[in-house]
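For this view, one protein chain was removed and the others were kept in their places.
Chain nomenclature is as follows: A and B, assigned in order of appearance, with residue numbering initiated at 1 for each chain independently.
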Amino acid sequence: MDLALGDIANLVGGQLNGDAGIPISGAAIIRDANAGDITLADKAQLANQLADCRAAAVLVPPDVTPDGLPFVTVSNVHASFAKIVEHFRRDAGNQPYGVSAAAHISQSAKLGRDVVVYPTATIGDDVHIGEGSIIHPGVHILPGSRIGHNVTLFPNVVLYENTVIGNRVIIHAGAVIGAYGFGYKTVEGRHKLSAQLGYVTVGDDVEIGAGTTIDRGTYGATSIGEGTKIDNLVMIAHNCRIGRHNLLCSQVGIAGSSTTGDYVVMAGQVGLRDHIEIGDRAILGAKSGVMNSVPSDSVYLGYPATADREQMQKQAALAKLPEMRRQFKALQKQVAALAEKLNDAA
Amino acid sequence: MDLALGDIANLVGGQLNGDAGIPISGAAIIRDANAGDITLADKAQLANQLADCRAAAVLVPPDVTPDGLPFVTVSNVHASFAKIVEHFRRDAGNQPYGVSAAAHISQSAKLGRDVVVYPTATIGDDVHIGEGSIIHPGVHILPGSRIGHNVTLFPNVVLYENTVIGNRVIIHAGAVIGAYGFGYKTVEGRHKLSAQLGYVTVGDDVEIGAGTTIDRGTYGATSIGEGTKIDNLVMIAHNCRIGRHNLLCSQVGIAGSSTTGDYVVMAGQVGLRDHIEIGDRAILGAKSGVMNSVPSDSVYLGYPATADREQMQKQAALAKLPEMRRQFKALQKQVAALAEKLNDAA
Partner (left out) sequence: MDLALGDIANLVGGQLNGDAGIPISGAAIIRDANAGDITLADKAQLANQLADCRAAAVLVPPDVTPDGLPFVTVSNVHASFAKIVEHFRRDAGNQPYGVSAAAHISQSAKLGRDVVVYPTATIGDDVHIGEGSIIHPGVHILPGSRIGHNVTLFPNVVLYENTVIGNRVIIHAGAVIGAYGFGYKTVEGRHKLSAQLGYVTVGDDVEIGAGTTIDRGTYGATSIGEGTKIDNLVMIAHNCRIGRHNLLCSQVGIAGSSTTGDYVVMAGQVGLRDHIEIGDRAILGAKSGVMNSVPSDSVYLGYPATADREQMQKQAALAKLPEMRRQFKALQKQVAALAEKLNDAA
C-alpha cells in the first residue's frame, strides 16, 4: 500500500519538489509523524516543528517553502491531505446496507428510498424518515417523529415523541433529544412536574455531539436553528430557541427559555441562566456564567459574565491586588506618620 | 381538528370573553404563537408581550384582563392550556403494549402485572419489576436489581447490578445508575481500583434526567432520597447520600461521600468536593464551587462558594477595583506630595 512521493503528488494534483521515488508509507500530523510518513504544514510558522519532525516529506500551500524536506505544493492543503490519509487508511469494509430484519420498525412508520436501518434500532408508530438517512444500531425513535433526508443518527441516539429533524442533520452517539424539561411546581412539599406536551425541532444541517441532551418544550418547541453545530455533552433546556449557525462547544449548559440569535459562539463549559437573550454574533468565553442578556456583536467573559474589556480589567486588577494590599498598608502607616508629624508641628 | 373559541371555553370549563365562533387551529406560548392559535398569559406583566403576539385568543387566570384580544378565563391556566394543547397534538398512536418477544428477559426475572417491555431491552437474572412499570427499548437491567411499581425507564437507561429503584420513579434516556466509583489507591505507580461491592438506591417519586450518572457505593449504597428531582448530565459520585425533595439542576457534579439534607436546591453546573455536608433547604447558586460544608437554610454562591451576602460584597468590590486602583495611585501621589510639603515646611 506504500506509494512513491511522485504518485502522491499525482494523487493530489500537486507540484513535487524532491525525489519522486521516495517511498511513503503513511500520513500523519507533525506531532505524530514517523519515518516514512508524509505530513502537512498549513502555515509558515510550523517551520520549527518541521525541523524536529521525522516525516519523509511534507504537503504545503504555495506560500510555504519548507527547509530540507521534500515537499508537495497544493492549493488546498487540508483537502489534499485528507485524500492521502484516506488512501492509507485500511478499508473498514463499510458495505452498503439496507433495512435490517433485526431492526424493529412499526408498521405505520414510513421510510424513504435508500434508508439504512441497522439491527436493534427501533422505530415507533407514525415515524417518517426521509431518503438516504442512516439509522445506526441502538437508535430508538419514539412515535410521531419526523426525520428529513440524508440524516445520520449514530448508535444509541434517542429521539422522544414528535421530534422533528431537518435534512442532512448528524446526531452523534448517545445524544438524547426530547426528554422532559426540568420544570416543577412545589405543592405541599412535593415537586410536581410541569406539562410535557412539547417536542424538539432541529433545523437543516445541524450537527449534535455525543451525549448531548436537548429537552422538549413545555407546550411547544425547543428549537435549534439551521446550520448550528453543537459539541458533546451540551445541555439545552426546555423552551430554548437557539438561532442559526451557532457554535456551542462542549459541556455548555443553557437553562430554560433562553434564546440566541444567529452566529453566536459559546466556548466550552459556558453556563446560561434561564429566560435571557444572547444577541447575534455574540461570543461567550470559556466557562462564562451568563446571568443577563448579552447584546449583539459583543464578547462576554467571566462569572458573572461581563463585556470582555471590563472582565480583563477586573482580572488584571485582581492579579495585582495582593501587592496593592501591601502598598495600601504601607500608605496607611505613612499617612499616620504624617498626621502625627503635623500634629507635633502644630 | 380546528375548534371554535366557544368549544375551547367549554373544553376547559372557562368563561368566554369574545366571539364564540372564532376558529382556533392551534395552541402555543406567546413567543411562538401564530395567527389562529390560542396562547396563555399567567400573569398581568405579560400584557406588553401579548400586544405583539399574533394569537387569536388568550387563556388567562381571573386576575388578568387582556386588552384587545378575546380571552377565556379559567382558575388553573396551566392545566387548562395543557388540555387544549393535547387536543391539537397529533395522536402519536401510543398503543398499549405488553412484553415484547424481542426483549431478552432472564428466566429468573420476575415481572409484575401490566409491565411493558419493549424490543431490545435486556433484563438480567433475579431482577424484579413491579406492576405497571414501563421498560423502553435499549434499557439494560443487570442482575439482582429491584424496580418498584409504575416506574418508567426511558430508552437506553442502564442499571448495573443490584440497583434498587422505588415506586413511580422516572429515569430518562441514557442515564447510567451504578457504574463503578472513581476510587483508586496508587501502588508502585499504578492506580488500583477500590472495592466496587456497593450499589445505588433510588427513593420513591425520584426523577433522573437524560445522561445523568450515579455511581455505586464502595461497600454499600449511594442513595437518592424520596421525591428528589435530578436534571440532565448530573454526576453523583460513590457513597453520596442525597436527601429528600432536592432539586439538582443540569451538569451539577457531586464528589464522593458528600451528603445533602432535605429540600436542597443546586443550580446548574454547581460542583461539590468530596466528604462535605449540605444542610436542609440550602441553596447553591449556579456554577458555585463548594469546598466546605454548608449550613441549613443558607444561600451559597461563587467559587470558592461563600454565603451569598459575602460573595456579593466581594463581587461588588471587585467590579470597582480597577477604579479603586486608579484612585489608590492618585492617593499615593497626593501623600508623597504632602510629605514633601511637610518636609519643606519643617
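By definition in this document, contacts are C-beta pairs under 8 Å (C-beta built on N, C-alpha and C of every residue); 3 or more make two chains touch, one makes a residue touch a chain.
Everything numeric in this text was worked out from a predicted model, so none of it was measured.
Q: Looking at B:15, B:75 or B:108, which residue reaches the missing chain?
A: B:108
Q: Decide which residue listed in B:11, B:99, B:179 or B:299 touches the omitted chain of the complex.
A: If we include the chain that is not displayed, B:179 is the one touching it.
Q: List every residue of chain B that touches the chain not included in the displayed model.
A: Chain B touches the missing chain through residues 104, 108, 120, 122, 124-126, 138, 140, 142-144, 156, 158, 160-162, 174, 176, 179-180, 182, 184, 189-191, 193-195, 197, 211, 213, 215, 217-221, 233, 235, 237, 239, 241, 251, 253, 255, 269, 271, 273, 289, 291, 303-304, 313-314, 316-318, 320-321, 324, 327-328, 331, 334-335, 338, 341-342, 345.
Q: For the chain that got dropped from the picture, name the residues of chain A it touches.
A: 27-29, 31-32, 40, 78-79, 81-82, 85-86, 89-90, 92-95, 100, 102, 118-120, 136-138, 154-156, 170, 172-174, 205, 207, 209-211, 227, 229, 231-233, 245, 247, 249-251, 263, 268-269, 286-287, 303, 315, 318-319, 321-322, 324-325, 328, 331-332, 335, 338-339, 342, 345-346
Just so we're on the same page, only the chains that are shown with their structure count from here on.
Q: Averaged over CA atoms, how far is the centre of chain A from the centre of chain B? Could you give it in whole Å?
A: Chain A and chain B have C-alpha centres separated by 23 Å.
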